[in-house]
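FYI, not all chains are in this one, though none of them got moved.
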């Protein structure tokens, strides 16, 4: 990812926001790993609480990763907009994630409209970035304004 | 729901299976509530761990409900098939679920093919079954055989 200086948000700011506003992300073990223009990478720390026997990562973990990664990627231009809302998210599960390692999800924003944003998210095991385990597409509705973090509303 | 006697699985069997094979469902607070022919209802017990400030139920909870409800509904004809796998799931979020109550998700199987199954899932707050907060569609790939619970594989 290029030009991190030009971004309107930092990884630390995103993770502080998540800690305050997105407690389920913390609970699931999700953190923002890196940011780029219209891009974000989210990490899921391997944890047997969220796997199925034997060690298959459950689908909802990947859906939550995709939802968070696209959401965070929208922050990279315009800053944190707490009130952006997921309109719809479709995830296709391509292969089992069964090798007991962290997952990463890279999301890219492909459309920024005044009303809706659209992103594509790839989920993969850390050791095999080219071998997707899931792919998701999502639309967000722009419900808030830049700078409105939602914290005090 | 009609003819519960004719079903190939009971609510108790489903919840026992979930406890053993789907630990993340237990962790999220999901249980099977009722079953009918090609239908299942899943309950999410309200829990602030999975809400966003202030008390909005997070999207991944609803996606997990839909995934579980469609999966369980497939069991009602043919019994528990542990190896049925989610191929894809699309969820549209219609309204905030913000009234601090349990959510229910009713799934119906609309197609049973030899290779794929398709279901529609409605998510609503317990007090307002007609006012959907989310709707999902999902395809499952039939990877296992009836009677194969996957438990000892």
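Lettered A and B in written order, each chain numbered from 1.
Just so it is clear, a contact is a pair of C-beta atoms (placed from the backbone, for glycine too) under 8 Å apart; a residue touches a chain by one contact, two chains touch by 3 or more.
All values reported here derive from a predicted model rather than from experimental measurement.
K.L.:
Please state the number of copies in the whole complex; 2 are the ones shown in place.
P.N.:
The number of copies making up the whole complex is 4.
We adopt the following convention: only the chains that are shown with their structure count from here on.
K.L.:
Per the contact definition, I'd like the list of subunit A residues that touch subunit B in the complex.
P.N.:
Residue positions touching the partner: 20-24, 27-28, 48-53, 58-61, 63-64, 67, 85-93, 150-151.
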